[in-house]
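Structure in structure tokens, see below.
Of the protein chains in this complex, all but one are displayed in their positions.
Note that the chains take the letters A and B in the order they are written out, and that residue 1 is the start of every chain.
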Amino acid sequence: MSLESYLSISALLFAMGLIMFISRRNSVAILMAVELIINAAAINFVAFSRFVPSAEARLDGQVFAIFIILLAAAEAVVALAIVLALYKEKKHIQADQLVGLHG
Amino acid sequence: MTYIQSVIPWVPILPLFGAIILGLFGKKIYDTLGENVTGILGCLTPMISAILAFSAFFKMLSVETGNRIIQIPLTEWITVADFQIEWTFRYDPLSSVMIMIVTGIGTLIHIYGMGYMHKDQSFWRFFSYMNLFLASMLMLVLGDNLIMMFLGWEGVGLCSYLLIGFWFSEEANAVAGKKAFIVNRIGDLGFLAGMFLMIMYSSQLFGNVSLSFGEMQSRIGDLSQVTFWGFPLLEVIGLCFFIGAMGKSAQIPLYVWLPDAMAGPTPVSALIHAATMVTAGVYMMGRMYFLYSLAPHVLGFVSLIAALTCFISATIGMAQFDIKKVLAYSTVSQLGYMFLAMSVGAFSAGIFHLLTHAAFKAALFMGSGSVIVALHHKQDMRNMGGLLKKMPITGWSFIAATFAIMGFPLTSGFFSKDEILWKAFIQGSPTLWLVGFIAAGITSFYMWRLVFMTFFGENRSDEHTWEHCKEQPKRTVIPIAILAIAAITIGFLNVPHFLGGHSNFTEYLSPVVKDLSITPAEHYQNVLDTAQGKVVHESHVDHTALEWTLMVASVAWTFFTAFLAWFFYMKNPKAREYIMSGVWAQKIFIILYNKYYVDEFYEMVVLTPIRKLFLFLAAFDQMVVDGLVNFAGFLGRHLSAFIGLFDQNIVDGAVNGTAWSFQTGGKGFSFLQSSKIQTVIGTSIVIFIIVIVSFILYIG
Partner (left out) sequence: MEIADLFFYLFSVMIIGLGGVVAFSRNLLHSAFALFFVLFGVAGFYVLLGADFLAMVQIMVYAGGVCVLLIFATMLSDNISQPGKSNLSFQTVLSTVAGGGIALLLLSAFENTTWNVVAPGAMEPTTNSIGKLLLNEYILPFEVISFLLLAAMVSAIMLVKKGENS
């Protein structure tokens, strides 16, 4: 399979994530959307490291993907904790109503 | 790297460390390790700084006079084209004296503060601010360029604000802090304007600016040839800087904040509002003496302001009953003396008075603080009396400092004040001398009035307070005693020639601060003549007899007023009451008691018009604008009613269509401002796509 096919799949995944991110009002759904977007990016990294590797650093793309996965894990943990704390506070997690910072 | 170069940077940095540590962890330290550890931690850094400062001074004495200006560059700070500001400390005789005053008195007051702030819940915060103040003040004093000086200048202003409003839960304290801050801002504007002018013309004339004092001094000759809007540039710059000094050093008309600043804890009043910060203006003029030497008209203006301040605040001091307010007005008055000295070109005399004043005024304030604590935070002198028996160390120290401030022969105030009066007479005018002379008598009067009302006579406080009143702990009274001893003896540093001394202090300062030996105007003429190649003759007349006469006169006069105070407040209160019952005496007293109604005057002339303006604008908005709108509405309503009858069917559609389009458009745009992250991101991505696509289509 060619590089473009992987990139196309990742582009579609990215677009779906974006659509979900913008249109959903539930905070957990928004987090899922972020996971989709992050995965799309990680696919790109790995695909490039396979098809367009640099001579001396063949595995750099994979290492970056590992970092991405770890960052996503950290982000998910903190974000979900925030969502839960918010839920306890407000009894809902509708992102469009969480506008407390808006003057 | 000599000893001095390696030591001096630590002098300001150590208190800064102290401030940071106490500011960040002070509460933890206070809660876990207790008050004593916190206090010792707070005192430690100033103490080390003081040791370093004094050791550097003794090293300095062994340096030969020509090499006593030591610059200690640390690093670059601002480098923009030709504008290059560096972090450089400047250690020279002037700054060495200043850092000894700041760290020495600062250390004593920190130790005193441990006793004074005992059991205060914000104990740690106090020491953090005080350390920060010391760091800023040392920065101000040691800075080699105007920008560093300004940094310290603002830093001390900030600390002053924080410490005046230290007990901010009471509104009066918070208001006093704000007042000090705002009045100081007016002065700082002057300072900034002066600095900007200096930068502008330096870069025009020389192409590069570093604002260091050495550089400015070497360029001052060329700058004196320049005019600014028809005025000599140096006069304008000097005036701007003096406005800055007026704010910081509480000169008329910007002195109003200082008496109110007494709302802060007494150690603060002693350190910041008597000994160090308020003298920053004097220091600044001393530092820039080369500029002021060439600006005789500004010096004339300074002498006018200084004489007025000196006299007016002394008279106010006579009629105050709050012990700290008396000392506050006394401080304003003494600052007037310093500026008087500066204005007649006796820069070293001004700096010397700064030194002696720092000693005796700090002692007086600390003594008053000790009294206030002993009396459970009562400050009204009418409820004091007879305290000398209860508090001997505080009392005698206070009296010693009072001897110094009145100018009792051979005390420090005697030498410094006499020097200033003499210079005012010989280099200024007899009028200036007369004003200073009268004010000296008034000073002696109100100080002895204070002493007699507080420490002598009958006890006027209530039984309970009197029972509990006792001498303060050692950590409070020992610093007072040390400063009192200093206040008595420090004058011997600068015994003038006609009394058989060598003016050692003036000699020591001479590498960086040179006095004018003639009046400023003549001096300026001499500079001009020299520039034009004319020969200048300076006259040397023997004035010894005149000096003796003036000295004896002022000593006699201060003794006389001290006697008056004794007579009216100790010996024969009835006589006082008899005089005070007179109509005119009462009127004068009320005016003095109300401080010439200056605050009310400001309220009326400055604040009320501003408030009125606000009200007027609000009313304008309400009446005129709303009226216009309503009228337009009225007009529109009737017009449309009239037209509506005629073409209801035709126009209505269009009108509604317009309204609908605006409504929909408004709704459409309102979501851009919804503060919802999703909308924002969605919109920005759409815009991003549009930008990219149009870029590709039209450019790529």
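Just a few scattered comments:
Everything that follows uses one rule, which is that contacts are C-beta pairs under 8 Å (C-beta built on N, C-alpha and C of every residue); 3 or more make two chains touch, one makes a residue touch a chain.
Worth saying up front: this structure is predicted, and the values here are computed from it rather than measured.
Within chain B, the residues in touch with the undisplayed chain are 671, 678-679, 682-683, 685-686, 689, 692-693.
Listed by residue number, the positions of chain A touching the unshown chain are 1-9, 11-29, 31-33, 35-36, 39, 42-43, 46-47, 49-53, 59-60, 62-63, 65-67, 69-78, 80-85, 87-89, 92-94, 96.
Here is the rule we use: only the chains that are shown with their structure count from here on.
Taking each chain's centre as the mean of its C-alpha atoms, chain A lies 57 Å from chain B.
Against chain B, the residues of chain A that register as touching in their complex are 18, 21-25, 30, 95-96, 99, 101-102. Only residues 674-679, 681-682, 685 of chain B touch chain A when the two sit together in their complex.
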